[in-house]
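The structure's right below; bear with me while I get my questions together.
Note that this complex is displayed minus one protein chain, with the remaining chains in position.
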Amino acid sequence: MIDETASGVYTIACTPFMPDGALDLGSVDTMVDFYAECGATGLTILGMMGEAGKLSAAESEAVIRRVTARTDLPVVVGVSSPGFAAMEALSKTAMDAGAAGVMIAPAGGLKTDGQIIDYYHNVAETVADAPWVLQDFPLATNVVIPTEVILRIVADCPGCVMLKHEDWPGLAKISALRAASDAGDARRISILCGNAGLFLVEEMGRGADGAMTGFAYPEMMRDVVSRMQAGDETAARDIFDAYLPLVRYESQPGLGLSVRKHILAQRGAIAHPTVRRPGGGLAAAAQAEVATMIARQEARLAALA
Amino acid sequence: MIDETASGVYTIACTPFMPDGALDLGSVDTMVDFYAECGATGLTILGMMGEAGKLSAAESEAVIRRVTARTDLPVVVGVSSPGFAAMEALSKTAMDAGAAGVMIAPAGGLKTDGQIIDYYHNVAETVADAPWVLQDFPLATNVVIPTEVILRIVADCPGCVMLKHEDWPGLAKISALRAASDAGDARRISILCGNAGLFLVEEMGRGADGAMTGFAYPEMMRDVVSRMQAGDETAARDIFDAYLPLVRYESQPGLGLSVRKHILAQRGAIAHPTVRRPGGGLAAAAQAEVATMIARQEARLAALA
Amino acid sequence: MIDETASGVYTIACTPFMPDGALDLGSVDTMVDFYAECGATGLTILGMMGEAGKLSAAESEAVIRRVTARTDLPVVVGVSSPGFAAMEALSKTAMDAGAAGVMIAPAGGLKTDGQIIDYYHNVAETVADAPWVLQDFPLATNVVIPTEVILRIVADCPGCVMLKHEDWPGLAKISALRAASDAGDARRISILCGNAGLFLVEEMGRGADGAMTGFAYPEMMRDVVSRMQAGDETAARDIFDAYLPLVRYESQPGLGLSVRKHILAQRGAIAHPTVRRPGGGLAAAAQAEVATMIARQEARLAALA
Partner (left out) sequence: MIDETASGVYTIACTPFMPDGALDLGSVDTMVDFYAECGATGLTILGMMGEAGKLSAAESEAVIRRVTARTDLPVVVGVSSPGFAAMEALSKTAMDAGAAGVMIAPAGGLKTDGQIIDYYHNVAETVADAPWVLQDFPLATNVVIPTEVILRIVADCPGCVMLKHEDWPGLAKISALRAASDAGDARRISILCGNAGLFLVEEMGRGADGAMTGFAYPEMMRDVVSRMQAGDETAARDIFDAYLPLVRYESQPGLGLSVRKHILAQRGAIAHPTVRRPGGGLAAAAQAEVATMIARQEARLAALA
C-alpha cells in the first residue's frame, strides 16, 4: 500500500493497443518490465495518459489484472469516474487485484472551494479503505484547487496520502504545502509531480518527493530525482537539461501521447504506437523532429557520462 | 425501432433510488406504468436527468432490462460515454434488451465544427445498426452545434433519425432545419424537444414533432403536442400557460431534478424522491412553493375544462 | 446614493441605437421617461443588457450624462471592466455625473473563493467612495460565488450595499443570506433580483427587496413587488402568471435583448429596436410569437382588473 512516505518515480503507464485498436495485453507485460528496468519505483495505470476514458469497464479490469500480475512494484490505479458508483466498482476491482492505491481527479464542473471539498469527502467514503491520491491537474480538469482546499482535504480524509501535483504554475503550491506541514499545521503527504516532468528539478527543490509522469525516458526522472535527493542540483540539472527539448515536445497536450507511444514503440516497450480513436498517429514531420532531438539527447548524455 | 417519423411525447424517465441510494427497481415498474398512463408515446432512459452518470455499468444494465421488460413503448437509451468502447458496450446491451434506439450527446471538450462532425462519424460507427438520436444541449455539454453541422451529420449518417433539441435559444434552429428539409436539401428527421418543455408551444409551431423531456406532468406535453398537431394553438397555449409556473420552476438546472422527483413521489410514480449523491433533497421552502403552484395549476386546469 | 435599504424596481435600461448603430441619445430621454412612468424606483445603465461592452469609453460617458441629466431617480452604473484602471475611470465619471452607485460583475476567469474575495477587495479600493452593487450572474460570467464568499465580501467591504442576484438556481442563496443577517451574523444588504424576472415572486418570498431587470413591461415588476411587499402573494402570482409567457420568452440568452428592444420600440420607449453588432433583429416568426403572447397577456390582465 502506498502511504505518505512514498517517493521516487511512479511512471504513468500508457495502455498498449493493437493496430486495430484492441487491447494489447502482451505489450502490457513488456511495458511493465521496461518501466521497472528504467528505474520506476511504482506504476500508475488508467490515468488520463493511459487513455482510461476510452476503455470499457471490462477492459479496465483486464488491464488492472495484467499489470498487478506482472509486477511487485506498487501500482496506483486511476479510478476517476463521472459518478461514485462506477468509482466504487473500479476501486474495489483494483484493490482486490492487488493495487497499492487509487487516484482521483476532480469531476469536471466543480467550481467553488466548498464543492471541491464536498466532492473529496464523497470520494473518501467511496474508496473506503484504499489509500488514495488527489490528482490536481487544472489544465485538464478545469478545476482549480487552492492550497487551503488541499490542506482541508488532507485534514479531513486520512486516506488521502499523496498529491499528484500538476498545477501549472504550481511551484508556489508545493512550497506552501511543505510550509504548512513543516510548521506542524498539516499532515505531511507525499507529493509526486506530473506535468510531463517539465519542472521536475524545481519541484524537487521545493520539496516534492518524486515524479509521477510518463515521459518516455523514465531514467530521466529516476536520475533527476535521485540527484536532487542527494543534494546535487547541478548534476540533476545537467541530466534534466539534456532531456529537456524532448520533455518539452512530449508535453504538448493531446499530441504528446502520440509522441510518447511512438518512442516507447521504438524503444521496444510496446509493440505498436497506436492511440485509440479519436487519437492519431505521429505525422512524418513530427517523427523527424523527434529523431533529431533523440540524436542530440544521446550525444549530450554521452558527453555528461 | 425509432425512425425519422417518430412523434409525440418521449418522456425522459428518472432513475428511482431507495433512501439509501440503492437502485429502486420496484419503482421502475410503477414509474413506467405512470408515464404510459399519462400519455407517453415512448420513454427515454439513462439521460442526464436519469442520473446516468451516477450508475455503475451493472446498474445501467439492470435499469435497461427492467424498463424494456415492463413496457411495449419504444425505449430510447442514453449511451453517452467518455469513450467509444463504453458507448459500444452500453449500446449493444440496450439493443439486445429490446431498446428502440440510443441517444448520444457530444463529448465535453469538442470545439470546432470539424471536431463535432468527426465525433459523430465515430458515434455512427460505434452504435452500428442502432438508430440514434443526436442530443443537442449546449447548456449542459458546453458544445455548440451549428445548424450546418447537424445537417452534415444527418447527410453523412443514415442512422441518425432524431434530434433531441435543447439548444437555448433554439427556435431559429428548428426553423432552419425544417427549411432545409422542406427545400429538399436535407433528409427530414424527427425533432423532439427538451429544455424542460419551457418552449414547447413555439417549438411545435416551428416544426418540431413532439417533446422529449421529463416534466413531472407528462399530460401537459401530451395535450400541448396533440393540440398543436391539431392546429389549435389557442387551446395548446391555454394548457401550456396553466402549467408554465411549474415548468419554469422545474427548469432550474440541478435543482430541477429534486423538484421533479418530489412531485413524482407525491403523485405515486416512484416510492422515494431520492436523488443520488451528490444531489440533495428539496428544502421546505421549495416544497411550499411547489405546493402553492400545484394548487393554482389545478384550479386553472379545472377552469379550462 | 443607494444604500442597504434600497428596494423596489431598478430597471435595467437598454442602450438605444439608430438603425446604423450610432447612439440614439434622443431615445435615451424617452426611454428614461417611459421607465419612470412604468413605476421604476431607479435605473441601472450600462449593464450587460445595456450592451455596455459594445460602447467606446466616450459613448459610455455620453450615456451616463444623458441619463443622469434626465431623471432624479437614482441611477446605478455598470462599471465592470477587464481591468481596474478602466473601472476606476468609469466609476469616477459616473459618480461625478450624479450616479447613485456603481455595479460590478466578477471578471471572467476567477475560479477559487480566494480569487473572488481578492477581486472584490480590489474593486472596493478602485471605486473608492461610491456605494456599489455586487452582480452575481454565473450564467453570463461563468464565476460561481458561494454564499459564504458574498458574506465575506459584505463583511470586508462597507461600500458593498446591494446584491444584484441572478444566480440560477438562486432561491436558496437568498434564504441563506437573509438567515445570516437575521441571525445577526452579517450586515443586511439590499437584494434586487435579475434573471429577467423569471423567479420574481419566489425571490420576494425568500426575502429579496425588489427587482433589477429589464423586462419590457416594468409595470409587472412594480406590481409584483408591491403586492409581495403588501403580503398578498395571490395577487402577486396572478399578475406574474399573466406576464410569464413573455417573461420566459424574453429570458432567452442573447436573443432576449432583441425581443426586449422590439417591444420597447413598439411601446414607444425607444425609436428603433436596433441591437448593435454582433446582434441582430427579430425574425418574422419570433415577432409573430411575441404578438400572440402580448395579445393573450392583455386579455388576461384585463380579466384580472
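Labels for the chains are A, B and C, by order of writing; each one numbers its residues from 1.
Heads up, the rule we're going with is that contacts are C-beta pairs under 8 Å (C-beta built on N, C-alpha and C of every residue); 3 or more make two chains touch, one makes a residue touch a chain.
All values reported here derive from a predicted model rather than from experimental measurement.
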*Omitted chain - touching chains that are shown*: A, B, C
_Among A:Arg188, A:Arg237 or A:His272, which one touches the chain that has been omitted from the display?_
A:Arg237
*asked:* Tell me which of A:Ile2, A:Val75, A:Leu90 or A:Leu171 is the one touching the absent chain.
replied: A:Leu171
*Extract the touching residues of chain B with respect to the undisplayed chain.*
111-114, 144-146, 148-149
*So which bits of chain C touch the chain we can't see?*
51, 53-59, 82-86, 88-89, 108, 118-119, 122, 276-278
*Could you please point out the chain A residues that touch the chain left off the display?*
168-169, 171-172, 175, 198-199, 202, 205-206, 233, 237, 240-241, 244-245, 248-249, 252-256, 283, 285-286, 289, 292, 296
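Throughout what follows, only the chains that are shown with their structure count from here on.
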*Looking at which chains touch, is this a line, ring, star, complete or other?*
complete
_With a Cα-based fit, what is the angle in degrees between chain A and its identical partner chain B, given to the nearest 5?_
180
*Looking at chain B with chain C, do both copies bring the same residues to the contact (over half shared) or different ones?*
same
*asked:* As a quick test, compute the distance in whole Å between the mean CA positions of chain A and chain C.
replied: 47
*Give, as an integer number of Å, the spacing between the C-alpha centres of chain C and chain B.*
33
*Could you list the positions in chain A whose residues touch two or more of the other chains?*
none
